[in-house]
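Chains shown are a subset, placed as in the full complex.
Just so it is clear, A and B label the chains in written order, and each chain counts residues from 1 on its own.
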Amino acid sequence: MTPQAGVPTGVLTLSGEALRRQRGAERRCVELLEAEGFQLIHLPVLEYADGEPAAGYRFVDRAGRLLALRTDFTPLAARVLAPALAAGPLPLAVCYAGEVVRPQPARLRQLPELYQLGFERYGAGGDGVGVLALALRLLGVAGVPAARCHVTVSAAGLAEKLLAQLLEEPPDAELVELLRVRDLDGLGATVALGEPARAALEAALFGEDDTLWADFFGLREEVAGLAALRRAAEAAGASAGVDVAPRAAGEYYRGAMFSIWGRATRAILGGGGEYAVALPAGEVAAVGASIALGVALEEAG
Amino acid sequence: MLTLALAKGRLLEPLAALAEARGLPLAGAIASAGRALVVEAGEIRVLLLKDADVPVYVEQGVADCGVVGLDQVLERGADVMRLLRFGFARCRLCLIARDGANVADDGRPLLLASKFPRLALQLAQRRGRHATVVPLAGSVELAARLGLADAVVDLVETGRTLRENGLHPVEEWLQVAPYLIANRAAFFLQGREMRALRRTLGG
């Protein structure tokens, strides 16, 4: 047997001590989740990618359908469990662990293969606060105390709501992107901003006095929700702040959302939020979160 | 203790002057740097880099923040926060062609030369133009003059160099100004220091 020229660059190959630590952390996390009533499921490596944007490795299979390597467990779980969600009974709580493949990782050192471990709760009264608390406990079990975490809390569509107040027609993707990168001056050059509006937007973007922009943009209710999430993070021992225009991993979030950063690695250790699964028979409310186990172990040091 | 990445190019002098005026002792540190690339300026550690590298150091978190032109941020596609747009050293990224050359859209792909190949292609496609871009390291005006490319995409301040080379700006594709940029994680994890630096320089 003549082994050909190596493996695609950056594909995850682990052995010895590093692998033992990861399997140990995974077992402890799964035990915690099973104790909390989440049923472990094994999700497939391949998914149909017909409508998907060109994220992961895509290819055309023998029946001419577009297939992709899984890049994110949450939409995949919804698709595989759709029959069960339609049939019920609800609530249904599952957890999973395994590799997802993202060819362009944000951080240079990061491999395209990410070891993701997470949980989803469908059809329950579950909410962002409970899920955030559980995600922080998961990180704790993986060796990252909450004190080393900073949580950025947000609400899906918040940036769009802010802009809608300032413009007549619905905000296009470019303006939302300007909010995401906090380019207040850039926005001011494209959209006529009166002084009070500019000051309120500045307060929102740079995470100071929340009440000021909550009143100006009439978003008191959303901001109250954010405050509840912040208190939950701080109660668990982490620091927290509002991210009014997050770069969410998934486009599917609706309602509360959060990302958990590691102080040492300065990388995103995990995240989650509230979303809904649209089924022929109607919508099923859902909430979930996941942690990147490999990055978490790096943060744990 | 923030690490600030600065570009050794044409932005350094106006920035140092503005900082001094706002009580931030950058000018002295930079002047005494000599060949050194890392200097301390009070509470801030300064890295002196090529301007194309500033977005990389900031995006990867080796620097917490930096000052560099928007052109370099977009060329590198760096996922960084843009805290503040400065008033000095503003210019325009333009499509530039030889006097008398015709660059109207006739369905055939336009051959462009540029120091900003990724950004030039993006801006061309946003205007529905098919284009192939030749990346160059410098003096792109020569490429247009000698016909290496149909047109070039470059920064225009006064337009003097263009006129000297028998060239003229055809269309303005992007307003460019220097920005105070910040690493996403640092923006959240060192929020207070970031806001302080922004107020100092933003005045």
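Criterion: a contact is a pair of C-beta atoms (placed from the backbone, for glycine too) under 8 Å apart; a residue touches a chain by one contact, two chains touch by 3 or more.
Just so it is clear, the structure is predicted and the values come from calculations on it, not from any experiment.
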Practice item. List, for each labelled chain kind, its number of copies in the complete complex. Key: A x4, B x4
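In the analysis below, only the chains that are shown with their structure count from here on.
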Study note, to complete from the structure: Note: chain B sits from chain A at a C-alpha centroid distance in Å of 32
Review point. What part of chain B is in contact with chain A in the complex they form?
Key: 60-61, 79-85, 175, 177, 179, 183-189, 191, 195, 198
Point to revise | List of chain A residues in touch with chain B within their complex | key: 106-108, 150, 152, 181-183, 185-186, 189, 206-208, 241, 243, 247, 261, 263, 266-267
